[in-house]
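Excluded from the complex is one protein chain; the other protein chains are retained at their positions.
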Amino acid sequence: MDITIPTTLWDEDSDAVITSWLVSDGAAVNEGDLIAEIMVEKIQHEIHAPKTGTISISQAVEAVVAKGGTIGSIA
Amino acid sequence: MLPTSEKKKWMYENMLVSRFFEEAMETIYMEGKTPVFNMAEGPIPGEMHLSTGQEPCAVGVCAHLKPSDIVTATHRPHHQAIAKGVNLKMMAAEIFGKKTGLSGGRGGHMHIFDADVNFACSGIIAQGLGPAVGAALSKQMKGDDSVAVAFLGEGAVNQGAFHEALNLAAVWKLPVIFVIEDNSWGISVSKAESTAVKHNAVRAQAYNMPGRFIADNDPIALYDIAGIAIEDARAGKGPTLIEVETYRLAGHFMGDAEGYRPDGEIDRLKSKDPIIRMKNLLIDENVISEDENLQITLKAQKLVDEAIEFARESDYPEPEEALDKVFV
Partner (left out) sequence: MKGQANKCLSNNHMENERKLTIARSMAEATAQEMRRDDNVFVMGEDIGKLGGVYGNTRGLIEEFGSTRIRDTPISETAFIGAAVGAAQDGMRPIVELMFVDFFGVCFDAIYNLMAKNIYFSGGKFQVPMVLMTSGGGGYSDGGQHSQVLYGTFAHLPGMKVVCPSNAYDAKGLMTTAIRDNNPVVYMYHKSLQGMGWLGTEQGATVHTPEEEYSIPFGEAKIVKEGSDVTIVGVGLGVHNGLKAAKLLEEKGVNAEVVDLRTLVPLDRDTVFNSVKKTGHLIVVDEDYKSFGLTGEIIATIAERDISALKASPQRVAYPDIPIPFSRPMERYALPNPEKIVNAYAKMKEQ
């Protein structure tokens, strides 16, 4: 399952930047765990794991991601 | 003491230069900071505290000042620097960190110093007050009728330095004027949450000096009251405290998401833009025509554009210059 930036987190169409990954590539995560922090227009938002499983990170810290963009997946 | 037409024009021109400068700062500051907002990046790095909307506070007071009068300012100094006559090109260059800046890039935006017009800043809240008191002391001892003006925010009034400075100025009857720019917010904390009184002007009573309140960001009213205060100071009658209700149209600092502002506040404040109000006043009073307004506007924009160009084209200092000018 893809980990995507929720489209409802902010109003404008601006991009987000990943400021921190709070798990490593390949780690086991539980649904709801806080896994990353992103920043949009100077405000920090939280990204949570959409399901339980093993995470694969596709976008590194400082990567710029559009609304709805994918930053990783959970198997 | 109401301003003449010439003074009103001067105030309006100055407010325009100030506003255009802040608009340029806002735009240029964001260069290199999108899509990732990292404060360290871009041609203007670090913090940026804009005075957009607070122009009346600077012009209403500085319209009365001579180069020998002293002004101390805060971390939000651009409008006051411009009103005091600080060299605009060198100020811009300083903010860009260039060698041609007021201090060769050592100070930056929060530490604007121009000895030619006796202007200085401190980035530490309320710490500009002591030096203003001292400058006033010096003038008094020399028998010089120059005065000192200390600008501060309403948040600064809760610092010990404010109380000590006012008391000392009053006890020694010094020619210093304290001007509070009340924009209601100390970063995310409102005045109502932090301050024991509704109007800081009343605190003047505690220090046996006049306390005056200017409502609604009105430069003409401020000109009047500041004029009286400055005249009194020059005449040896001692200090005055002035509180101006003003509006910060931008965030506390660039990067401030302003989540603490109530809904609609920013829009409501923008509808009271002091530049537009001043323009309308001058046109209504036939001080300027629409045509003259256009000329004034273009001239102000040109001054700012030239200052920015000077800043952009100037060189950075050599890295080792960091070691110079610690001592004279």
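Every chain is named by a letter (A and B) in the order it is written, and numbering of its residues begins at 1.
Everything below uses one rule, namely that a contact is a pair of C-beta atoms (placed from the backbone, for glycine too) under 8 Å apart; a residue touches a chain by one contact, two chains touch by 3 or more.
On a predicted model such as this, the values are computed, not experimentally measured, just so you know.
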| item | value |
| --- | --- |
| Omitted chain's touching partners, listed by label | A, B |
| Among B:Cys62, B:Ala136, B:Ala161 or B:Ile308, the residue in touch with the chain that has been omitted | B:Ala161 |
| Listed residues B:Ser18, B:Ser51, B:Gln80 or B:Gln127, member touching the removed chain | B:Gln127 |
| Positions on subunit A contacted by the hidden chain, ascending | 17, 19-28, 33-34, 37-39, 42, 44, 61 |
| On subunit B, residues whose C-beta touches the chain left out of the figure | 37-40, 45-47, 97-98, 101, 104-111, 122-127, 155-156, 158-161, 186-189, 193-195, 255, 259-260, 316-323, 326 |
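Going forward, only the chains that are shown with their structure count from here on.
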| item | value |
| --- | --- |
| Computed distance of Cα centres, subunit B from subunit A, in Å | 42 |
| Complex contacts: residues of subunit A adjacent to subunit B | 14-15, 17, 39, 41-43, 62, 64 |
| Subunit B - residues contacting subunit A, complex | 35-37, 255-257, 259 |
